[in-house]
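Left out: one protein chain. Kept in place: all the others.
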Amino acid sequence: MTTTQNLTSATEAAIKPPRRFAFITRSAATLWANWKSRLGLIILACFILVAIFAPLLAPYGASQDGFERNADASPEHWFGTTAAGEDVLSQLIYGSQISVAVGFIAGLLSTIVAMVIGLSWGYIRGFGADVINFIVNLFLVIPGLPLMIVIAAYLQNGGLVMIVAVIVITGWAWGARVLRAQTQTLRSRDFVTAARFSGEPAWRIVFKEILPNMTSIIAGGFFGAATSAILAEAGLEFLGLGDSSIVSWGTILYWAQNSNALLTGQWILLFAPGLCIALLALSLTLINFGVDAISNPRLREGKSR
Amino acid sequence: MNPILEVKNLSVVYESSGFNALQAVDHVSFALEAGEFVGLVGESGSGKSTLGLAITRLQKPPARTNGGQIFFRGKDIRELDAETLRQQRQGGFAMVLQSGMNALNPVRTIRNHFIDIFRAHGHVGKSGWDARQIELMEKVGLPKETLARFPGELSGGMRQRVSIALALSLEPQLMVFDEPTTALDVLVQQAIMDTIKSLQKSEGFTAVLISHDLGVVLESTQRVLVMHEGRIVEDAPSRDILENPQDEYTRMLLSHYADPRAEVVELPGFPDRAGRDTGGAARTAGATARDGRSSDSAIVVDHVSKVYPPPRRGEQAVTAVDDVSFTLEPGQSLALVGASGSGKSTIAKLITGIEKPTAGTVEFGRLDVAQLGRRQIRELHKNVQMIFQDPYSALNPLHTVEYTLTRPVVNFGGLRGPAARKRVLELLETVGLAPVEQFAAKLPHQLSGGQRQRVVIARALASNPQVLIADEPVSMLDVSLRAGVLALLEDLRAQWGVSMLYITHDLLSARLVTENIMVLNGGRVVERGNTAQVLQHPEDEYTIRLLDAVPNPARARGAAV
Amino acid sequence: MTNSKTRTKRMSVIAGISVAVMLISACSIQIQSEPDPSIPDDTMLIAADKGSPMFEKIFNPYLFNKRVAASYIYEPLTAVNVLDGTQTPWLAEKVTLPDARTIDYTIRQGVTWSDGEKFTPEDVVFTFNLIKKYPTLDIKGAWQHIESVEIDGDHVVVHLKDDDAPAADVISLTLIVPEHIWKDVKDPDTWRDESPVGTGPFTVGNFSSQQYTMNKNQDYWQADKVEIEHLVLPAATSELDIVTKGFDWAYSYMSNVEGTWGAANPDNKNWFPPGGVISLVPNLAKAPWDNADLRRGIALALDRDKIADAATEEYMSKAGQTGLMLPNQESELNPDIPNDGVIEQDTDAALASLAKAGYTLVDGTLVDAKGAPFTFSVMTANGYTDWLRAIQEVRKQLTAIGINMTIKQPQPAGYQQSIQNGDYEVAMGGMGGGDIFQAYNSLLSSEFHVKVGELAPSNFQRYSNPQTDALLAQYKETVDPAKQLEISHQLQQIVYDQLPVIGLYYGGLWGLYNTSKFTGWPTADDPYAPPQTYDSSPLLIFTKLKLATKDGE
Partner (left out) sequence: MMYVLRRIGFFLLTLWAAVTLNFLLPRMMPGSPTDAAIAKLAQNGPVTDATRKAIEAQLGVPDGNIFEQYLGYLHQVITLDFGVSYTFYPQSVSEMVWQAFPYTVILVGFVTIIAFVLGTLIGVLTAWKRNTWLDALPTLTGSFASTFPYFWTALLLLFFLGYVLHLFPTSGAFGPTATPALTWDFFTDVLYHAALPALTILITSLGGWIIGMRNAMINTLGDDYVTFAEANGLKGRTVAIRYAARNAILPNLTGFGLALGGVVGGSVLVEQVFGYPGIGYLLFNAVIGQDYPLMQALFLMITVSVLIANFLVDIMYGVLDPRTRR
């Protein structure tokens, strides 16, 4: 609670930008202080760096073929080659781009949808709220993956855009529910009523008063949505319902399964992409341990009882 | 005679990763004799609750005892292992928690709560369970049928009584009551305190009463420990505290108590109304400040009722407000007094248009509050502003003071940029938050409770309103801060010529800031008139009960004598 | 402090484990075949029927969801080797075409149904009338050609609607069912035929939803040629199962076949003969694909060896533009067409042809007359991985000459709908395979030409040319093989010159077999049948296989 109060020397210009960044710094510090989320942040940073610098890191091109097919690991190909004669390690490195991007974009979009629906649902009352309630519950109950499979089969030709769309369509409901609950809690707080007395329009109350107070919950929702987006993307690609011509961890698995990597005994071809998916998802899950601790002080790490 | 509890140099620290450690209890020493009833008094943050949890070994992370000893019956309980400690709780020390209403497991019946305790300690034979339960319930004044209920089916007061009965069932030698009545209604508070007092006498346990309210403590206890910033600043018999307080802090606390029935009611910095009536100059200044507005409007509440639909099917509808009429004239201050559930907050909601009356009309000038469109609601809010009870919840923790104040200035005053900022700084000046530029840049968590409430008041004034609705504006503040905020309200009202509806259960503050008063009970007005007159010569029985419930060290003096 | 020390220790343990994992990964784990020792030497474990995932007892040979083994029970009038189109007389002893409107089947004597009843020409006529009465059973469309069927002693004479000599190849494939059983069947179009009675080499043995067995029909009319006593058909026939469970015969594409199937057992062999030409199918109804110069330009720009290698892991070779399966259909090939019809990559010629079509290379990008970059999309069906690999290679090669090509991958059903409706620019598709006339007819005949938006049954590229139609009509009218060959040569020339589709590589027929128990499998040297486990191929193969043990003796 105690932040340094060093205002005496502060000039007017320095005061001008609102000091809400203090909140963000504090959150970041809390995240970093939690060893689980620190580990998560480190892993995530590694993946992001690999994704960004893939062209520099990868020994070969993503779909550069012409090497010996189904080769075992060797100094030239650390993880061997695929049935099409591509370098597995390079594919893994380039594959991180897709997973990171899909996770980020799909996570962001479904968080935005969840935010818009969750906030308005929490703020409005009466019939409209009932209708939203019903729709959200419907989307919560209907099994996601079967729905995804059908929609993926419907939205053909879209490749990644389609996959992201499918994930967003099926993935926003949970976040909306959580955000609604939080909105309802916040809207009964006096500062919301006070904002109304200050003549603030509804949208401003929702987005300027309520929304910023849910940052950690939204962040948690984002990381959760990104995790399931990464897993869903891999699942759809694995089933061959995505764009099999791109190089992602899901398609590596798809091609590996397709070319009987299990039979050639190249289990690393199955193991490595799956492990990458799991590790990336794990990093987000770990970060969420820390985010949970921000939104719920009881979950903070403390000394043993 | 050996003390039953002896605390030596006890220190408790809060350690949370990412935050600076906070020494909540700092080298505290004291001793309790068997059978004593001792009060532990302090304002919020003084460490009194932390101390209470430490001496019963209930503190949890991030709190940690980092020094000192606690001898209970000669043994240092800090060194007990978990099982010995657990057994110690029967026939040893018990605790009644601050929020007694949440202290019961919502999915277990009251009977099962008792049985859990009997099972854990085996001190009551199975055949004796029923009789013992009924006996305990009788002791705290509850019918035995309550045993079959779930906590959710009981009122707050009943739940607190159950907590006490459960603690009693341990047959403790020492009982710690941590703010046992804080969240309860005034009248219930008094009843529970009476129960505790009589139980302490009849059962003969040693009792510690932790409270922020010196009045309550002085009324009940024989000895008082005054805590301030983690230390005990005074430890003396109640009578000495009252008549001859040694510490400056204790004296300050005491000075904030007064009897609302007295002829002359004064608090530090807050002279009696009668003495202030000559402040005509201020009035005139206010009148000039309100230039450009030809006629101020009154709020006319005419035969208003509000009935809420039954909470559950098959139950009775709830009549929150029952045929209430009054007029709040421009410049007038009116107190709306009653216990919780008396309908006073509903009236505030009806006046501000948040709720619509079931019958009758609320008018503000030419506006019929119940029939307002969106634009008219804006106009209403421009003129009728609200001051909230809880300053911690009334300010958005993420917005600076400047942002919070700029919004109404922009929305209602139509000012932009430097003009708006100038106005914001003026407002801060008005509520006494100087240096204004520093305060403008602060976030709520950097302000004290009193400062926050001043910001809330500044915000209410930003639209230059004609009416202020103040809903218990000081009840969440520490006693020492109340007078300042009340004085500010009173000054502003006088200066700006604003009329004020002051909603409270606290008769003392009503006496200080209002001219007229209305006492509400069950949604009906039971008594109204000039504040001083009504409080000095109450006619309705309900008003008298309210007055009796006001904790008053002065009355304690009478009791002690 | 100690805390951080243990953490460092923990981290180093984790790092150690990961290094170990990486080292292990260097050595792959070879999976060995583990045949079930309880299967005797005269019993064949065959991966022919895939449960989905369980078997249903459906042996009605006319339902498309029949058990595959229905074609080991019911036999056709002639068995065809689709590799070269050779017909082997089967239930018909002899097939003659007195003229282009008449087919005369001499029905084989001495054949019995597996319940002991005699097989007669009446059964044949009954069968034809049955599929006429229930058109849903007429899977091959025999009655589109037939006018009437009559019995003449031990002959069955089929009168055609028109001069339509090639129709015999379709009609002869009709599987014949016993009249004495089927005449009492109430709804033959949904009847499951759970205990089938046929003339074929095998009868149904034990049947469970995970596996069924077939026993040799001891009274089979070629019983002396069939040495296999039992067949076992499990429902689990994934590639993993095929390799690990010691199958004797399987029909399945197998990636890295030497490293998997071949490595699992020294007697495991494979033969992948060509079964069709995988091609780019341009939509001729959509500009600019109506321009033959453009099509030739694209055709010349492609390196088919690389495409074939990428698509089939080097198992299949590049294909010629004639649509013929070489070497099996070598005798049909028009000797005037250079290089066996294969168009070799020639970038200069490609650019020249494209320039003729109005496309020029500017700054590495191929642009049209207006200067807009030339882009197009190629559609394939999702999940057809060899097609996808091929297109990816095509894209690579076209990118090199400045063409921006995109790939669309709808689900198979969506692909089928789009290609039939003409709702595509260029698609992957097949041409050729099987009977030469049927192949050219369905590829080129304007009979199947419909407008974009209407369903085309074949000729998806919407090719229409009166001269070609005339040639096809002539083919129908003749029964003279020499004349047929001459027309065939002309048709090959047309396809080679006009490029209605652009041939890329051969689609394979993926035969996997094991020689430890049975020998005499079809091979490149003795291509008497394709290695398919369905249709009439198994009849040809079952009657050729010898027990390896017997051979050794």
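Order of writing sets the labels: A, B and C. Residues in every chain begin at 1.
By our rule, a residue touches a chain if its C-beta (ideal position, glycine included) is under 8 Å from a C-beta of that chain, and two chains touch if they have at least 3 such contacts.
Worth saying up front: this structure is predicted, and the values here are computed from it rather than measured.
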item: Neighbouring displayed chains - absent chain, whole complex; value: A, B, C
item: Of C:S209, C:T347, C:T399 or C:T549, the one touching the omitted chain in the full complex; value: C:S209
item: Absent-chain contact - pick from C:D189, C:D267, C:E425 or C:D469; value: C:D189
item: Touching the absent chain when the full complex is considered, from C:P61, C:P121 or C:G275; value: C:G275
item: Chain not shown: contacting residue from C:P98, C:P266, C:P373 or C:P457; value: C:P457
item: Touch list for chain A against the chain that is not drawn; value: 36, 134, 137-138, 140-151, 153-154, 156, 174, 227, 231, 234-235, 238-239, 253, 257, 262, 267, 270-271, 273-274, 277-279, 281-282, 285-286, 289, 292, 296, 298-299, 301-305
item: Residues from chain C at the interface with the omitted partner, ascending; value: 29, 31, 34, 51-54, 56, 58, 63-65, 82, 135-141, 144, 189-190, 192, 208-211, 234-236, 238, 240-241, 244, 275-276, 381, 383-384, 410-418, 420, 430, 433-434, 438-439, 442-443, 448, 457-458
item: Residues from chain B at the interface with the omitted partner, ascending; value: 56, 58, 60, 82, 86-90, 94-95, 97, 99, 102-108, 116-117, 119-121, 150, 152-153, 163, 166-167, 170, 312-313
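Heads up, the rule we're going with is that only the chains that are shown with their structure count from here on.
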item: Centre-to-centre distance between chain B and chain A (centres being mean Cα positions), rounded to whole Å; value: 44
item: Mean-CA-position distance for chain C and chain B (Å); value: 86
item: Interface residues, chain A side, partner chain B - complex; value: 1-3, 5, 7-8, 10, 12, 15, 18-20, 22-23, 26, 29-30, 33-34, 189-191, 193-200, 209, 212-213, 300-305
item: Partner chain A, residues of chain C touching it in the complex; value: 7, 22, 25-31, 239-240, 243, 254-256, 259-260, 264, 310, 313-314, 382-383, 385, 388-389, 391-392, 407-411, 414
item: Interface residues, chain A side, partner chain C - complex; value: 35, 63, 65, 69-70, 72-73, 78-80, 83-84, 153, 156-157, 240-241, 243-245, 255, 258-260, 262-268, 271-272
